[in-house]
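Here the complex is missing a single protein chain, while all its other protein chains stay put.
For clarity, chains are labelled A and B in written order, and residue numbers in each chain start from 1.
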Amino acid sequence: MSHQVLSTLAESQSLYLDPAIRDWVLIPIMVVMVLVGVLRDQITVLLGGGASTKKATLKAIRESKVLMRGAALRNYGNHIPPSSFLNRKNYLTNAYKKGDYLKNPASMNQTVNPMTDPQGMEMMMEGMKKNIAMIIPQTVIMGWINFFFSGFVLIKLPFPLTLRFKSMLQRGVETPDMDVTWVSSLSWYFLNLFGLRSIFTLLLGEDNAADGMREMTAMSQMTASPTGQPQDFHKLHLAESENLELTPHSWELNDIEHRLLSRYGKREQQKVIDSPENFIENNEKNAIEATSSSSEHKGKNRRKSGKH
Amino acid sequence: MTTQNQASLYVSEKIVQNVKTITFIRSSMSAITGSAAGILGLTGYYGFIFYGITSLFTSFLIWSAKAQAKPGLYFRNGLDVWTEGVFGGLFSYVLFWTLLYGIVHVYD
């Protein structure tokens, strides 16, 4: 199929490859991978819309959303008055500790066994089904490539690699002299696997199921922690309650009157420093106000900025 | 402004959408520049340098044309415009680079 004419240049070996390889291997492998990816995505959509998506019960939703509520309190708590913040903090930490928001409060201290919890079981089955559906096409294609397209080099990589990759990339063609840049079809398959991910995002929009990589990482995570699947909300709640207890409250509106008055030039910037950064920020802000305020205030501010 | 005040100024869905836009721009550009590199016959380090230059140019385009030189309006950290999605684009770049290089230079 190919005659090999080794050039005398030591720098880069150039092989003459039959154009038939390009037509019948290079392009087809790429096309097949793209099509299979699209097919997988569409099938996932079809399967996903089926009876497998069981609607979560109100209690389950409540369980997971209350975590977000704690996070929102932590993130934006400085915008509400201290007493309200304290009320909510106490209420939520108590609720988390007592397990008020858990789906079945009885199972609070038992480790969640995915076998007995029916919804957890379903979720695990779902995940496994999806993973298997993803892995099968990949293995099939790999087998197909190994069967039909082994024993010859396919393409030259434009960039050099170390010798260690030689055995992996030149699977069927064990020659001691050939450059590592000449690779077999299996490595072309891997190249496509990585490179086509962003193309799939382009073609199919975000969150498509054609992405084999994501499933592989998910698989490896799952095998690492088999009980990870139905999340243990009690632990999460306890963690969140600890986070909440540690959150301080520094009220946004603490010195808002002074801020407002100084914005209109009625007040020199208060030298009450609560933190060095705020001081610098406030001074900068005052400087900006001084230079860019409306014409009515320019007179006042100029006088004031002279004093700084 | 306090950090809490700063954080609440950004609507998270819009930020996600902006990141998606940048990813879209970068993947398209990577495919195109990869093909260009392949056709031009760049090899080895030149190829990667070419990728660095073109992605820098893409970042500049995003920064000036899309974000109108004010990336702080669109992202929490304005520097994200320069770095977001560069690594993901690298793989598509390599793929298209290899493909076109093979088609044009290896095969007759």
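The working rule: a contact is a pair of C-beta atoms (placed from the backbone, for glycine too) under 8 Å apart; a residue touches a chain by one contact, two chains touch by 3 or more.
Just so we're on the same page, contacts and distances are computed from a predicted model.
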For this session: Name the absent chain as its UniProt record does, using one of the following: "SKP1-like protein", "ER membrane protein complex subunit 2", "Exosome component Rrp46" or "Ribosomal RNA-processing protein 40".
Result: "ER membrane protein complex subunit 2"
Problem set entry | Selected residue (touches chain absent from view) among A:31, A:45 or A:68 | A:68
Exercise. Hey, which of A:27, A:56, A:132 or A:239 is the one touching the hidden chain?
Worked result: A:56
Problem set entry | Where the missing chain touches chain A, by residue | 55-58, 61-62, 65-66, 68-69, 72-73, 76-77, 79-81, 84, 252-253, 256-261, 263-264, 266-267, 296
Exercise. On chain B, what residues meet the omitted chain?
Worked result: 4-5, 8-9
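Going forward, only the chains that are shown with their structure count from here on.
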Exercise. Can you name the residues of chain B that touch chain A in the complex?
Worked result: 1-2, 4-5, 7-8, 20, 23-24, 26-28, 30-31, 37-38, 42-45, 47-48, 88-89, 91-92, 94-99, 101-103, 105-108
For this session: Spell out the part of chain A that touches chain B in their complex, as residue ranges.
Result: 12, 14-17, 19, 21-22, 26, 30, 75-79, 154-160, 188, 191-192, 194-199, 201-202, 206, 250, 252, 278, 281
